[in-house]
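A single protein chain has been removed from this complex, and every other one stays in its place.
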Amino acid sequence: MIPRYSRPEMTSIWDAENRYRIWFEIEALACEAMSNYGYIPADSAKKIRQNGDHAMATFNKEDVQAIDAIEVKVRHDVIAFLTWLAGKIGEDSRFVHLGMTSSDVLDTCLSVQLTQAADLLIKDLDRVLEALKKQAYDHKYTMTIGRSHGIHAEPLTFGLKLAGYYAEFKRNKERLTVARKEIAICAISGAVGTYAHIDPRIEAYVAEHLGLQKELVSTQVIPRDRHAAFFSTLAIIASSIERLAIEIRHLQRSEVREAEEYFHPDQKGSSAMPHKRNPVLSENLTGLARIVRSHVIPALENVALWHERDISHSSVERMICPDGTVTLDFALNRLAGVMEKLVVYPDQMKANLESLGGVVHSGEVLLVLAKAGLSREAAYRIVQRCAMATWTKLNTADGKTFRENLENDPEIMGKISPEVLDKAMDGSMHTKNLDYIYANVFGETGPVPE
Amino acid sequence: MIPRYSRPEMTSIWDAENRYRIWFEIEALACEAMSNYGYIPADSAKKIRQNGDHAMATFNKEDVQAIDAIEVKVRHDVIAFLTWLAGKIGEDSRFVHLGMTSSDVLDTCLSVQLTQAADLLIKDLDRVLEALKKQAYDHKYTMTIGRSHGIHAEPLTFGLKLAGYYAEFKRNKERLTVARKEIAICAISGAVGTYAHIDPRIEAYVAEHLGLQKELVSTQVIPRDRHAAFFSTLAIIASSIERLAIEIRHLQRSEVREAEEYFHPDQKGSSAMPHKRNPVLSENLTGLARIVRSHVIPALENVALWHERDISHSSVERMICPDGTVTLDFALNRLAGVMEKLVVYPDQMKANLESLGGVVHSGEVLLVLAKAGLSREAAYRIVQRCAMATWTKLNTADGKTFRENLENDPEIMGKISPEVLDKAMDGSMHTKNLDYIYANVFGETGPVPE
Amino acid sequence: MIPRYSRPEMTSIWDAENRYRIWFEIEALACEAMSNYGYIPADSAKKIRQNGDHAMATFNKEDVQAIDAIEVKVRHDVIAFLTWLAGKIGEDSRFVHLGMTSSDVLDTCLSVQLTQAADLLIKDLDRVLEALKKQAYDHKYTMTIGRSHGIHAEPLTFGLKLAGYYAEFKRNKERLTVARKEIAICAISGAVGTYAHIDPRIEAYVAEHLGLQKELVSTQVIPRDRHAAFFSTLAIIASSIERLAIEIRHLQRSEVREAEEYFHPDQKGSSAMPHKRNPVLSENLTGLARIVRSHVIPALENVALWHERDISHSSVERMICPDGTVTLDFALNRLAGVMEKLVVYPDQMKANLESLGGVVHSGEVLLVLAKAGLSREAAYRIVQRCAMATWTKLNTADGKTFRENLENDPEIMGKISPEVLDKAMDGSMHTKNLDYIYANVFGETGPVPE
Partner (left out) sequence: MIPRYSRPEMTSIWDAENRYRIWFEIEALACEAMSNYGYIPADSAKKIRQNGDHAMATFNKEDVQAIDAIEVKVRHDVIAFLTWLAGKIGEDSRFVHLGMTSSDVLDTCLSVQLTQAADLLIKDLDRVLEALKKQAYDHKYTMTIGRSHGIHAEPLTFGLKLAGYYAEFKRNKERLTVARKEIAICAISGAVGTYAHIDPRIEAYVAEHLGLQKELVSTQVIPRDRHAAFFSTLAIIASSIERLAIEIRHLQRSEVREAEEYFHPDQKGSSAMPHKRNPVLSENLTGLARIVRSHVIPALENVALWHERDISHSSVERMICPDGTVTLDFALNRLAGVMEKLVVYPDQMKANLESLGGVVHSGEVLLVLAKAGLSREAAYRIVQRCAMATWTKLNTADGKTFRENLENDPEIMGKISPEVLDKAMDGSMHTKNLDYIYANVFGETGPVPE
């Protein structure tokens, strides 16, 4: 997480201010519950809430520094905060944190922060989805060549290509929704999860008011398989970003030029080569994806804490929680921007599609020959022969189109009519099922209203 | 995947025989559907099914070799199989694979294999869950010391510890159920996913009969974010295995000796040191977890295929699909065996629990002092002083128990009665919520019937 | 490691036969040393060597099975082997393995296997280097366009491109040579590395005769940072393979077509699209690189064994040692084959180079304008303007070449002569330093003799 690749919406979740606000909220809710169940005086709970709310309402950097100063002395972050809070609350502060352990606060707070982050990431995914849907409908019938192995295969429309990415990012949204649920967990169960010094109803109360579920069994901490699942999901989303970024990079290649990132008039492409417009945003996204993906291994290594917990996960999470969510948030917004402003060149798509002399229609021709009674082997042999003849003499003086080579092939002549050949090469079969697919992908929602 | 860490139940899923059976099933179902929708003669579909079923019923290693021999010549695995199949089916074979592309067969087959593997892994998880539940109930009231940072913290019961692992493996079962759904996908949509040469209803028919969902948008292949999600889930499960394995390894340490892997009378622990009984199964599980976890990165790297697909994912999947599922299946069964036969030493647990002179009760004493009116800071200072006095003179001539030190502390004397102190150190608070937790974790099912 | 991606030269290193031969050699050498230093009778050492050599000379699968059968009973691989060996050697066998521990044999054996593997991999790298050098000299003056960000930048020669890969693989060879040294280590120091029951001179003797260095301090095992360094090196080599494979894949793209993998006449590219020739070998290499790279994490996780060792590394190494070396060996040979037979299309390179109307010469024009007295900013502005005008109207009716746009630019006219412009765009500056670079890279060796 570095400023260059950060948005304040996400970084603020990881600010000290937000963290301390959540800590107070957990402590205050716990006090309310303890008061409800008769463990502490109702008046004290009320004062804790009132004085605390007042302190947090004006909470600022100086408060953070004050807490930091205490921490230097006591070398314990939660004790430092509670000491500071006691100064704000007064005598009733002795009921704060009663029977609780630091991890109750720390881990529940982390859950709140991760769900806040997840909510923002879900919004980001919605922006990406919207951009993809808009382009998918705009280019529903923009013909382009499909490529497998980087080699021209068969035509599809550019809209269908994007519909595929839409479907993938929709899956990612569902995964993130599940992952959010995985870490929307509250644990207030004491030093080793026995509720030895605290009534389980406190946990239930706090959980409900924070919009979390309570943990079934905690150790001292919320088990880290939950967090590993969360970071795995971020890594999958990052890999999908990488796939789309690489698609754009390919399309913008000088030899392909079918689409381009929007290029700001003031932008300089290269200090030495003024002619260049580079897909730098997509390349950047490729790199950011590597970063987010790399977090999955330490997150998985964090699972196997010793016994009822060791604290090795903590330093890892202090880094990957902000780094992972901030970087992914930035990347999703950058991606959405790229897709919203993507410059598409339908003419160039058409030119590329036709550049191989029509061999991209070989699949349908194969079927037509088979229907005309040739064996699969014979049909394949003939079609490959004509395709290779076209391909190898492409752009040469004696080059012939695939269609011409087929017409002149002695084994084909007489088997199929020119009309049948025309039909096999008119490309209509590549769009006839678009409505079916779009209905599957976009459902009832239909195109984005202008 | 090596024989040493493999079970035939899982390796057979990845056998050539199983693969070819599934290939045939896909082709035969597609023919049935094509016949239903009038694309090929009903008689041909019937003969393909009959002759093919007959061929597959007697399918054996010689058939595999025959197909391999063809592949050497044509350098294409699906074409090799279809050529072999044509020999078994006769003339009607020309209707087989009509309008389909290799990936339709390969990817749908992989989905079937991965769901078969997932089903077996879910069964494995059930065995682990059963073993954990049995031990959790057997040791519901077996007191042991909880440890954070490897340092004695507060008591809990060994059953509760295992209930936590049960809850974690139950989450893993849910994750795997979701991951299974992610890859239970059929795609029969042609070279670039347009259904150009095949009716989408064929895909729907085959999907339904194979118990799969159809892909919303394929490229040439089923998008690899699905497979990445599957392998991420295997990696999380592996990390949970590691956590439990490391727990056992700790408990079996010479200085702890609270539990041991079952040691077969014929087993030799060390060629040089005959006295040793090592937790080799748990250590082995730790290593196997590393292997399964390592697959998540290449699985994620597989997502960003170029355009409508490149084939870089294929070599990766040829290795990690069998390796990952076979190794995890083996590991889960080994883990279940370890937990089923685990030798537990309640007396040693009790001895360890008491070995620190009672300082493990410091948390409750702290609360009791607070209730008696001391400030948190004062209480903490006193309790830490008494605990340290106990700890540092442990097992020395002038060592005193924590209780003795508390009784002699000038700041405590008079504040609380010996009865209150007794109560604070009797450990009852650590078991009083067990029924609540067990009900949450194990629900209505209750203990395993003997 | 699967047969499809394996070569017998490497798999045989990991065969049971090779392992047992090495085990015997270690034991026999240790006996010789013990005899030299008076620990066991010279006659016994001689008989152990003779009888053992005889047994190993005829060692075959049945012997392996016999040892396996013993292992099932004693559950310890080294004890099983020693038991079998005792049967071959007779009474003197009681001097075998005296004062040694299993790891002395196992770890030293692994070192021998890894050095054998490294030697083979170095040979593989030599084959890759040779192929690269040959092509680098063949295409020393074959002009092609250099691309940054996938966008045409400035020309270079195809030979220079390959010279860069040559330099990278030469670095890899040096790294592997270092890594080989890292694991060419012998440890015979007993249960916890104290030489308590064995004279250190035994270790020194065995090390020398096996061509290994002795470990400075062992635990029970050779420390795993050495193996981590080895697998890191394999991962770097794999990443270099990936870079070259991706280069080839780009060059073979339908829109680029500057080079192609050799395509066997019998090969079928696609079951549905007969026209296709796909860079499947390079794509395969991309996938294999992911696999080898993924081993680096478990190898690093293996370092932190507990105390004087736990056995968690063992299952990892049983898989990644053969998998990593076999897969990399296969990949390097496949890569060498691709590069040896690579089909290069210089005409297409030239066509692509010229396809952007000459804007690829913008860098030199910029310099020429600067020399003519324009400020950097002015020169940049002008050149970008002319380049963009060329680029955006490329292949349109009113499109002009970069040269034409420059000549017509009011701010340029009069500043530089047509001759200067010609010179700036003749491309000669891109080849003038080739001899310098080639001398640096290939040194005195010069081109490969035909």
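The letters A, B and C name the chains in turn, as written, and every chain counts its residues from 1.
By our rule, contacts are C-beta pairs under 8 Å (C-beta built on N, C-alpha and C of every residue); 3 or more make two chains touch, one makes a residue touch a chain.
Model, not experiment: these values are computed from the prediction.
The omitted chain makes contact with just one of the residues B:164, B:193, B:279 or B:324: B:279. Check B:93, B:157 or B:352 against the missing chain and you find that the one touching it is B:352.
Of the listed residues A:154, A:199, A:283 or A:329, the one in contact with the hidden chain in the full complex is A:283. Among the residues C:49, C:175 or C:277, only C:175 touches the chain that is left out of the figure. Where chain C meets the chain that is not shown, the touching residues are 82, 94, 98-99, 101, 146-150, 153-156, 160-161, 163-164, 166-168, 171-172, 175, 178, 182, 190-197, 200, 216-220, 223, 225-226, 228-229, 232-233, 235-236, 238-240, 242-243, 245-247, 250, 289, 293, 296-297, 300-301, 303-311, 363-364, 367, 370, 375-376, 429-433, 436-437, 440-441. Chain B meets the missing chain through residues 145, 147-154, 249-250, 252-256, 268, 270, 272-280, 283, 297, 301, 351-352, 355-356, 359-360, 362-363, 366, 380, 383-384, 387-388, 390-391, 395, 402. Take chain A: the residues that touch the chain left off the picture are 1-2, 4-5, 73-76, 78-79, 82, 97, 100-102, 190-191, 197, 249, 264, 266-268, 270-273, 278, 280, 283-284, 286-288, 290-291, 293-295, 297-298, 301-302, 306, 310-316, 318-320, 323, 327.
Criterion: only the chains that are shown with their structure count from here on.
Distances between chain centres, each the mean of the C-alpha atoms, put C farthest from chain B.
Per-chain CA centroids place chain A at a distance of 25 Å from chain B. Computed from the mean C-alpha positions, the centre of chain B lies at a distance of 34 Å from the centre of chain C. With touch defined as above, residues shared between interfaces to two or more other chains in chain A number as follows: 147-150, 153-154, 250, 297, 301, 363.
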